[in-house]
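Heads up, one of the protein chains got dropped from this complex, but the rest are sitting where they should.
Moving on, here comes chain A:
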Amino acid sequence: MRDVVAAEWCKLRSIRSTFAVLSVAAGCAVLTWLIAFQAARAFDGLSPARRADLPLRPIQELGPWIAGLCLGILGVLAATSEYRSGTIRASLVAVPRRGRLVAAKAVVVAAVALAAGEAVTLAAVIGTRLAIGGQPFTDQTGSLCQDLPAFAVEGTSVAVFALLGLALGLLLRSAAGAITIMVFLWHIVPLLAFHLPAPWDARTGSVLPGALATQAAGLDADDSIYGDLLAPPVAAAAMAAYALLPLCLAALLFARRDA
């Protein structure tokens, strides 16, 4: 198994799309700094009443949010690039035990996504704090150490999206289809759910993959399009389910289908 994981790691870092996707994720962290800098300048000219309505947290959350899509696409490509190039047959000739191949891919994709997710999230949080230069945003009054654990939980959502992407890639074997479904789950479905009549908007909005990390961290949804009806342990379990159930289904089908 160690050999197979090492081989998958070799594969992932020897193609350019991996670095393209990671660069975009890193770029979005920088983007949050710029937006925070802009927000801080706007903050200056606001009345105290308006200031209370301008939180910094939504800007910080852009980090893990965009990284989730980027690494989700990385997960998709980890599977579909093999089908597109035909290397899937070379992979299966080298590693004929298919469950093992899927497990190795999942380990590598999850590890990279977790590392990238946490890096982007922490960079967004710390960077935006520095960018506002001590402006008293209402949601930034606590110390960084108090806020970080919640953000670290949000960073794990990136790995959930990556594993979801890997499962979709294995199931559909086509990047176009799998990425379309990824984007739907990531943003289109939440937008649609937001417009459902109450109480279904909050109910649906609470169980979507993008809503779970905030709930698992024990935070409110505030003004976001998501709901916050789940208790933290339930939300954490739902995250694990999003990451693993589609992947198990994909692994089952992958083991049965002709390559």
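A few notes on this one:
Simple rule for what comes next: a residue touches a chain if its C-beta (ideal position, glycine included) is under 8 Å from a C-beta of that chain, and two chains touch if they have at least 3 such contacts; residues count from 1.
In the analysis below, contacts and distances are computed from a predicted model.
For the chain that does not appear here, its UniProt entry gives the protein name "ABC transporter ATP-binding protein", which is one of "ABC transporter ATP-binding protein", "Coenzyme F420-reducing hydrogenase gamma subunit", "Lipid-transfer protein" or "Iron-containing redox enzyme". Checked against the full complex, the candidates A:Ser23, A:Ser85 or A:Thr138 give a single residue touching the omitted chain, namely A:Ser85. Within the complete assembly, residues 3-4, 6-8, 10-11, 14-17, 81-82, 85-87, 89-97, 256, 258-259 of chain A touch the chain that is not shown.
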